[in-house]
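All protein chains but one are shown at their positions in the complex.
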Amino acid sequence: MEILTYTFFVTFLAMTFRMATPILLGTLGEAFCERSGVLNLGIEGNMLMGASIGFMVAYFTGNLWLGVLAGAFIGMLMGLLMAFLSVTLGARQHVAGLGITFLGMGLSFFLYRLFVAPEGGVPPTITPFRPIAIPGLSGIPVLGPTLFTQPALVYIGLLLVPIVGFVFYRTTFGLKVTAVGQNPKAADTAGINVFRIRYLCLLVAGALAGIAGAWFSMVQSSQFLPGMTMGRGWVCIALVIFANWSPYRILGGALLFGGIDALQTTFAALGIAFPYRILQMLPYLFTIIILVAVARRATYPAALLQPYRREE
Amino acid sequence: MRILWPVLSILMALGIGAILIAAAGVNPLTGYYHLFYGALGDIHAISETLWRFTPLLLTGTAVALAFQCKFWNIGAEGQMLIGATVATFFATSFIGAPSWFLIPLVIVAGFLAGALWAAIPAILKAKFGVDEVVTTLLGNWIILYFVAYLVEGPWRDPTSMWPESPAIADSAVFPRLVSGYRIHIGFIIAIFFAILFFIVLRKTTWGSQIKAVGANPRAAGFMGIKVTRVLITVAILSGGIAGVAGVNELCGTHFHMKGLGFFGGTGELSWGYGYAGVFIAMLGGLSAIGVPLAAFFMATMIQGSRAMYRATGVPSPFFYAMEGIILVCLLLGIFLTYYRIRRVKG
Partner (left out) sequence: MRRPPVVVKMVGITKKFPGVIANDNINFEASKGEIHALLGENGAGKTTLMNVLYGLYRPDAGEIYIRGKKVIMRSPNDAVGQKIGMIHQHFTLVPPFTVTQNIILGLRFPKGVLKVEQAEKRVVELSKKYGLKVDPRAQIWQLSVGEQQRVEILKALYRGAEILILDEPTSVLTPTETQDLFKTLRSLAKGGATIVYISHKLDEVIEISDRVTVLRDGKVVATKRTSATNKRELARLMVKREVIFRLKRPKAKLGRPVLEIKKVSALSDRKLLALKEISLSVCEGEILGVAGVAGNGQRELAEVIAGVRKAAGGKVIIKGEDMTNRSPSEIVEAGVGRIPEDRIGMGLITDLSVKENLVMETLQDFSDRVFFFPKGVFLNHAAIDNHADELISEFKVITPSKEALTKTLSGGNLQRLILARVLARNPKILIASEPTRGLDVGATEYIRRKLLEQKKGGAAILLISEDLEEILTLSDRIAVMYEGKVMGIVPARKAKIEGIGMMMAGTPLSKIKG
């Protein structure tokens, strides 16, 4: 079957948006907390917990949205833990983040085995989110299947982009967050509560990462597999830098990575043989190259990685 | 204080672990009994634990060395895999070669491969200021998929059911130390590197420079230490030791190069030992004495969890959950202390 067919193209585009979603959600959340000066390396653990707990709740209650909420909630809890460690206690953010990741990796697997799927059994499945066709718009050629016939989480992700942009650039909250990340002392003097802002941003980041995790076990597949996030959390971290903390560029980057993932899946779905493992390598390789290319130019929030201490 | 918090956090975590065991419907005391007995209860169990201990000691040492220099090498997993991959190449190509030639060859090859793989993020950090946490981590996935490509494609053993390479030469297999038990010469190699770590850190100028660069690179540079050079040499040694861990698994445990593991993000061969190395390094306080102890503890946990599962049904990822819980308890402990000290001072 030829590659340059209409079917392939449309399938590929639709897949791209789908697969970009977890990266989009995770990166938007990470952008929030990094903008306020906290690097959240625990995002991978957050996502896994979101995937695992979300799946379990959906499985037991039969309600997918409850699962998503549970994922968001558990993500927030982990964000809270990260905030306590790095903002209140002033722990080195690298180390705190790694701790959260390990916690998420281990607990997600253990709890899954404990509550849902003892070893040796058949892994339980749920009915994942089905694409929702937006009446009218989904009939448009190309754009219809791509943008308007997607599972709900994809719409949420896309909607969040302008919302996050608005918050960052046009609200007092966004201004405060940016100030806290650039010069916490100035923000403090201006009467802003640096700790509260950072806590809030970490909660947002945690929630979004949790929802991103839910995507894995409730949209892309119908079950939970240990470690199923396959390092997407780390891609999110790099993507924030690449996109210079701007939500629209984050969308672009997420689509790029989603596209690579989609390429692989589409080939498989259409039965085309391709060294797909090499393709799978590409997002990670790309990310490193981007990091190097951007390293000098990146305008980091100046206070990134530094815990804030007020001298009385 | 370096001893206090790891021990306290282990105790705290065991307490939390008791809750997890209870959630499985098992009496925690019974659970822990089976865990510790299963890991250390008889000679056979101890030898299995020591067998498990070997790669953990290697990756723990590798990571601790890098962390001493504040080079956050999270890439031990990938360095293991690349070490094993290169070793596979030699071990499957030189079938007729004698052991005394082949085994040192694969070890050196594995070391160099891991060293090179770790040197890349180090150079990126030194030259471009790119954060090594992300680059070493991403490197793991790159190697993971590359290995999967190899064993599913060009290196696939046509006679086997699973995607794996052909078996390595018999002469490349690490000889057992005591017949009847799984523990092999890899154990000696691991001890060797642990001692090397000790000597380097305590007794050499290089070791002092590593600690200086880790504590304050600016001042180290002022005092004449060539910071970049130290960073890169540490990365090389760290990656090399992790690479040897990979060779250890190839020639001591699996005998074939294998692909993706059952945990996403780890190789069937590397099994998450690379990440465990990070945990072990931190729990061991980055010290040459603490790391072996932490590695032994982790080995006990892993073996014990399996035994506990067989005896009581508590899911075997128990050790995996404990890893994270201990780490978070450790972090809470250490930083709560700093926090309270600061409150008292200020």
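For clarity, chains are labelled A and B in written order, and residue numbers in each chain start from 1.
We take it that a contact is a pair of C-beta atoms (placed from the backbone, for glycine too) under 8 Å apart; a residue touches a chain by one contact, two chains touch by 3 or more.
Note that the structure is predicted; figures quoted are calculated from it, not measured.
A.B. asks: Thinking of the whole complex, not just what is shown, which of B:Ala24, B:Ala76, B:Val147 or B:Ile225 touches the missing chain?
C.D. replies: B:Ile225
A.B. asks: Tell me which residue among B:Asn73, B:Thr88, B:Ser165 or B:Gln209 touches the hidden chain in the full complex.
C.D. replies: If we include the chain that is not displayed, B:Gln209 is the one touching it.
A.B. asks: Since one chain isn't shown, list which residues of subunit A touch it in the complete complex.
C.D. replies: Output for subunit A: 170-173, 175-176, 178-179, 182-183, 185-187, 189-192, 299, 302, 312.
A.B. asks: Could you pull out which residues of subunit B are in touch with the chain that's been left out?
C.D. replies: These residues touch the chain not displayed: 203-206, 208-209, 211-212, 215-216, 218-226.
Here is the rule we go by: only the chains that are shown with their structure count from here on.
A.B. asks: Let me have the rounded angstrom distance from the C-alpha centre of subunit A over to the C-alpha centre of subunit B, please.
C.D. replies: 28
A.B. asks: Under the stated contact criterion, what part of subunit B meets subunit A in this complex?
C.D. replies: Of all residues in subunit B, those touching subunit A are 20, 23-24, 72, 74, 124, 128-131, 133-135, 137-142, 145-146, 148-149, 152-153, 262-266, 275, 278-279, 282, 309, 313, 315-318, 320-325, 327-328, 330-332, 334-336, 338-339, 342, 346.
A.B. asks: Where on subunit A is subunit B touching in the complex?
C.D. replies: 41, 45, 81, 85, 88-91, 94-96, 98-100, 102-107, 109-111, 113-114, 118-119, 225-231, 234-235, 237-238, 275, 277-278, 280-281, 284-285, 287-288, 291-292, 295-296, 309, 311-312
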